[in-house]
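With one protein chain removed, the remaining protein chains of the complex are shown where they sit.
What follows is subunit A.
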Amino acid sequence: MSRTEILDSADEAVRGVEDGSTVLVGGFGMAGMPFDLVDALIRQGAGDLTIVSNNAGNGDVGLAALLKTGRVRKVICSFPRQSDSYVFDELYRAGRIELEVVPQGNLAERMRAAGAGIGAFYCPTGVGTPLAEGKETRTIDGRVHVLEYPIRGDVALISAHRADTMGNLVYRKTARNFGPVMATAAARTVVQVGEIVPAGDLDPEAVVTPGIYVDRIVRVEARHYTVQGAR
């Protein structure tokens, strides 16, 4: 019997998210966005949230719908400004949401570090730019590096293509994006999947996220959107 819980609804899957939590939300634009879990989090009602995600919402669905509730205090992301990020744009311009912009590679690596027990790391990304101002630097092999600290989540909400009953996950195409990294970086990882198969039915060689990182799974009907105005 695996420790991974398989739940009947997205509402059960997001139970226990507390006010003030840091929530890692998977997806790159709409691809891999865990729409059902985010909707369930809206119904669940936790507030004063810090959201870590690549973008700051698209259109009126998913992360954008959560931002609209006013329950997000801060967004940590690499690319908030997009063709259809009007919900975030309005909150930001009204001074109703904090923004921390992080280079995309640092965003991914800082979560990887959190999941891998790495206390901090040095990297040349951002040297000499406003995003490295005030940060500790060190010259390694003649090149200036910036010290970056891990980003840890209280909970991660991610989407995968298929799970088995052990919590092992496979993803689909570029919807994989931040899922495998976020799964490792949160105290509790919650995954929505399109299908749950019996243990043994996933090829062990093809598993991308091993079940040890997965706490809760819920099966949902896949919902897909594309980013409006992308070019």
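For this structure, a couple of remarks:
The rule is simple: contacts are C-beta pairs under 8 Å (C-beta built on N, C-alpha and C of every residue); 3 or more make two chains touch, one makes a residue touch a chain; residues count from 1.
Rule of thumb we're sticking to: contacts and distances are computed from a predicted model.
From the set "Na+(H+)/acetate symporter ActP", "succinate dehydrogenase", "Sigma-70 family RNA polymerase sigma factor" or "3-oxoacid CoA-transferase subunit B", the protein name that UniProt assigns to the chain left out of the figure is "3-oxoacid CoA-transferase subunit B".
Within the whole complex, the absent chain has one touching residue among A:L49, A:A175, A:V190 or A:V218, and that is A:A175. Checked against the hidden chain, the listed residues A:S9, A:T69 or A:T226 yield one contact partner: A:T226.
The omitted chain makes contact with subunit A at the following residues, 28-32, 54, 58, 78-82, 88-89, 92-93, 99, 101-109, 111-112, 123-131, 171-181, 208, 224-227, 230-231.
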